[in-house]
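One chain of protein is taken out of this complex; the other chains stay put.
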Amino acid sequence: MTEKTPIVVMKGITIEFPGVKALDGVDLTLYPGEVHALMGENGAGKSTMIKALTGVYKINSGSIVVDGKPQQFNGTLDAQNAGIATVYQEVNLCTNLSVGENVMLGHEKRGPFGIDWKKTHEAAKIYLAQMGLEHIDPHTPLSSISIAMQQLVAIARAMVINAKVLILDEPTSSLDANEVQDLFKIMRKVRDSGVAILFVSHFLDQIYEITDRLTILRNGKFIKEVMTKDTPRDELIGMMIGKSAAELSQIGAKKARREIAPGEKPIVNVKGLGKRGTINPVDVDIYAGEVVGFAGLLGSGRTELGRLLYGADKPDSGTYELNGKKVNISDPHTALKNKIAYSTENRRDEGIIGDLSVRQNILIALQATRGMFKPIPKKEADAIVDKYMKEMNVRPADPDRPIKNLSGGNQQKVLIGRWLATHPELLILDEPTRGIDIGAKAEIQQVVLDLAAKGMGVVFISSELEEVVRLSDDIEVLKDRHKIAEIENDDTVSQATIVETIANTNVNTGKEA
Amino acid sequence: ACGSSNSGSSDSGKKVVGFVAVGPEDGFRTANEKDIQQAFADAGFDLKYSPTQQGDQSKQIQAFNKFVNDEVDAIILSSTEDSGWDESLKKAAEAEIPVFTVDRNIDVKDSAAAKAVVSHIGPSNEWAGEQAAEFVNKNFPDGANGFILEGPAGLSVVKDRGSGWDAKVASNIKVLDSQSANWSTDEAKTVTAGLLDKFKSENPQFIFAQNDEMGLGAAQAVDAAGLKGKVKIITIDGTKNALQALVDGDLSYVIEYNPIFGKETAQAVKDYLDGKKIEKNIEIDSKTFDATSAKEALDNGTRAY
Amino acid sequence: MAEKAKAQGNTLVKKLLGSNLTWSIVAFILLVIVCTIFQHDFLALSWNTTTGGLAGPLITMLQESARYLMIATGMTLVISTAGIDLSVGSVMAVSGAAAMQTLSNGVNVWVAILIALALGIVIGCINGALVSLLGLQPFITTLIMMLAGRGFAKVITSGENADASAVAGIEPLKWFANGYILGIPANFVIAVVIVALVGLLCRKTAMGMMIEAVGINQEASRMTGIKPKQILFLVYAISGFLAAIAGLFATASVMRVDVSKTGQDLEMYAILAVVIGGTSLLGGKFSLLGSSIGAVIIAMIRKTIITLGVSAEATPAFFAIVVIVICVMQAPKIHNLSADMKRKRALKAQAKAVAA
Partner (left out) sequence: MTTATANKVKAPKKGFKLDRQMIPTLAAVVIFILMMAMGQAMFGTYLRLGFISDLFIDHAYLIILAVAMTLPILTGGIDLSVGAIVAITAVVGMKLINAGMPAIVAMIVMLLLGAVFGLLAGALIEEFNMQPFIATLSTMFLARGIASMISTDSLTFPEGNNFDFIAEKIKLIDQPKAAHDLSINLGVIIALVVVVFGYILLHHTRTGRTIYAIGGSRSSAELMGLPVKRTQYVIYLTSATLAALASIVYMANIGSAKNTVGVGWELDAIASVVIGGTIITGGFGYVLGSVLGALVRSVLDPLATSFGVPAEWTTIVIGLMILIFVVLQRAVMAVGDKK
């Protein structure tokens, strides 16, 4: 295989940002007809490497050769013209346009009178269908589909370009198992047609399933290039995190279910909470020290339910009791005042406040509950920031950096720190481990268990059934914006149980089909 | 779908007159337009008043054309610009609507358009500029240095007042600098303060401010620089405030630009509509004031503005 | 050790070169130098016994800058929330008109001042309510207020230019605009104190951070429990209030309001000052110090125009060129020019090596 001529050769790539060397002499070689993965922890420099290749960032030194020609792209457009199609880590689409247009932007089909919209939409439909989105009308506004589906749309868009190199930066982070398989099917087809694919993912299973070759980065440095099939997991993990895999605290076994004592009062008790068009009325109880998982497929309404619990959207039915008292959680401010916190799945648009520093991003929610004229004393603030930076292991450990310059995984850790700083009684985590490296994922899962052990109620929303099943005491199963089951997560319950429940329940009757 | 064909005359049988105006921009304008509105009301007309914004001629043209389409009985035009009216006037001529220009005369090239303009009523800007020059000539027979404060570049008033000055000013009178203060008191103060700083060594002795507002600002800067009385300030317009300042010794000479000619205008329109012959150019007399005549004028309390 | 110090020095220089503030100050100094060349005693200060303060070109410049400082400060906060306040010029006219009209109607000077300031706040609150409660776009809301505000000023004075210079008992107000504190123009001192107070309010409480948060990402801010509506309302109210003070400065200096000219176009100057000061019109991080320097630069440009004797016709073009030069000076592309060239040369060499 190695005798193939590479299509992309990057050598000695160095990129410096003010104060950090994000990449330091990294090499990367892509071969046609191969899936190549960039491996590394959060902040290792994977995305930066991709942006270096596509000209989004200017390199400080090193060389890039594409198809035998030395190249220095001046942005995505240039790279695209040279046959490199890229789906960046954060979904980059235009929410003001329709789904179909987002797929076809810049590649609209043209007729004698400029763009031929009919043909363009037909083409879009085909690309969408490839991604398993045949049910989406290309005219739908992009803003009305969920983030996960937007990610699929972004990938569909990359297919439009007849590329020699296809780059996918964490495309699977918000997909469920089915979609991942759909995606892999397409990736294989594309690969077999001779395209080089660069792939980034934190899921080792996926890496071993789809990739041929790996380049491992650590702290911006090149560690090694290996063939996937010759590299055992332990060794890979060791190279990625720089310590032996055994040291990694893994929470292997399923947690024992916390039994609710008879007569115990829940922290949160909602009845018939719903909002027309987004989620049908739902009853939920959450007890102190309990982890409640929300399971369901994409678009099943988990996020919407989480948002209703937080007051981010206004429900149009239902009652909400907090510690036995009726409350009206009309907006996030009230929710926080009532010690409810919600960590969003949409990190970029609803989570981080990009230009503010990590420090400010940690403190801001706590500050908002205190009101703007009661600033947190500096000492106290320092202590809080220090505590959560350490607890969440945020890297780089510099609280004065703008949060937007952190890698995606580290942004997520800062955000969780933000909510913990408000000392909530109920913490709603929507996809908290999305895009998080294996080390950090274990850390976050441990944090969830610790919090519950300390008596916090936690709602855990995740597309990875595996972790939902492992961490939760109770699992609420949602389908098509209905709650279809509440499963006591004891030893008899496994991922398969949930999958069956979803497959076999008819939403309208609520009965097994 | 061509509307009801009612003539311009309103239900009460009053004659309708369209007034294409400038709008309340400063003391002069306000006094002038209020006077015209009042005079026409007194004379039993139904006056439709349409001001523009920021001296924008395009809005005036639109208003003018609207009046023509409304088939009013006459149009009073107080234009911000002296040209650009040919097309509109042609239309007025075709519709046989007489146009009376007030304050500022306009340039008409097209002969068909010129027919629409019946008469011009207003005082003369050039005359006012000339008076300023003559005052300076008289007071400084041995020559002097000074400044001119102009209105915004490009307005015809600014040019007319300037050319009046240029035409009459003696050769030994030196204008050190002329700057625009945008008709504004406050800007005039800043500009004058700067000029006084800059030309301290040249011993400036007069300031010709093209309107009262700027003159009053200049006076304050002169006062602040400790030069009150040493620098003679001449202004044009003759508002009450300026006359008061003249009495107080802040200003030295005020040339009236008489805005009160509503009666004359209304009379002219009435005469014309009654079929009488009227003069092509009705010039409105203006006065000049020094401290004594200003005091008289203020004391007898007849000044309307 | 020495090397470390040098490296530190280098990053400091880099930081300085990258900062908007540095370039604003450089621009200011350049303007002063140009003026001094044209008028040798430009920097000279003398004691004016009639007014009891320092006199000289720089002093009149500072006197004029006071009003820009006020509106630029309010504008900074508004712009930080990703809004804009085009009505400040008209608010100046309204507050000035209110003060002058009430004064000439015989109202006590302090009451007149209060009325003027209250009107400014009221207009600011209307802007704030329209933007925050009704969710109207700031640009169009304040554009409407800019039109309407000028109308209000005319209504207040019935279209005349109210004059209160001859009214008795106006000394306190006159002093605000024309007086001196320790030889320095009182209005400048007052303006600086107000800017400092606003700065303290923003930075010693969490207000500044919340304003920035709302400007950076309104939805994310809401999700952290901030009430964006409250913040938006607040900044427009503050902007209205400060514009009212600016209006008092502008009118009290001549004790006369010019309903169609007072504050005209000043919203543009304020926006320029804010941008020169390094706050982005897209919202987010703001710098009151930067805006203040921007405000003084605007006054300085106007002073330069007078000093150089730029003719009335050429004034706008001159202004434009100075602004363009300052903005270009601040462009990162220009700062990084040499580093960029070096980087490019190195890369070219490497590329050649690879190709060979």
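Letters A, B and C mark the chains in the order given here, with residues in each chain numbered from 1 onward.
Methods note: contacts are C-beta pairs under 8 Å (C-beta built on N, C-alpha and C of every residue); 3 or more make two chains touch, one makes a residue touch a chain.
A quick note: this is a predicted structure, and the numbers were derived from the prediction, not measured.
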Checklist line | Left-out chain, listing which of the shown chains it touches | finding: A, B, C
Check: Of A:Leu105, A:Val327 or A:Leu449, which sits in contact with the chain we cannot see?
Finding: A:Leu105
Next item on the list: Quick one: say which of C:Gly151, C:Gly183 or C:Gly199 touches the chain that got left out.
Entry: C:Gly151
Next item on the list: Name, in rising order, the residues on chain C that touch the hidden chain in the full complex.
Entry: 130, 134-137, 139-141, 143-145, 147-148, 150-152, 154-155, 158-159, 268, 271-272, 275, 280-282, 312-321, 323-324, 327-328, 331-334
Next item on the list: Would you write out the residues of chain A that touch the absent chain, in ascending order?
Entry: 56, 75-77, 79-80, 86, 88, 92-97, 101, 105-106, 108, 113-115, 132, 135-137, 140-141, 144-145, 149, 157, 161, 178-179, 181-182, 297-299, 480, 502-503
Checklist line | Footprint left on chain B by the chain that the document does not show | finding: 1-6, 21, 23-24, 30, 33, 48-51, 53-59, 61-63, 65-66, 68-71, 81-87, 91, 94-95, 107, 109, 152-156, 159
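Here, only the chains that are shown with their structure count from here on.
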Checklist line | Centre distance in Å when chain A and chain B are each reduced to the mean of their C-alpha atoms | finding: 70
Checklist line | Rounded Å distance, chain A centre to chain C centre (Cα mean) | finding: 43
Next item on the list: Could you put a whole-Å number on the gap between the CA centroids of chain B and chain C?
Entry: 34
Check: For chain C, which residues are in contact with chain B within the complex?
Finding: 39, 48-51, 55-57, 60, 64, 154, 158-161, 163, 165-166, 178, 250-251, 253-254, 256, 258-262, 264, 302-303, 306-307, 309, 311-313, 315
Next item on the list: Under the touch definition given earlier, write down the residues of chain A that touch chain C in their complex.
Entry: 11-12, 58-63, 65, 70, 72, 312, 331-333, 335-337, 342, 344, 349-356, 360, 364-365, 367-370, 372-376, 418
Check: In their shared complex, at which residues does chain C touch chain A?
Finding: 204-207, 209-210, 212-213, 216-217, 219-227, 231, 284-285, 343, 346-347, 350-351, 353-355
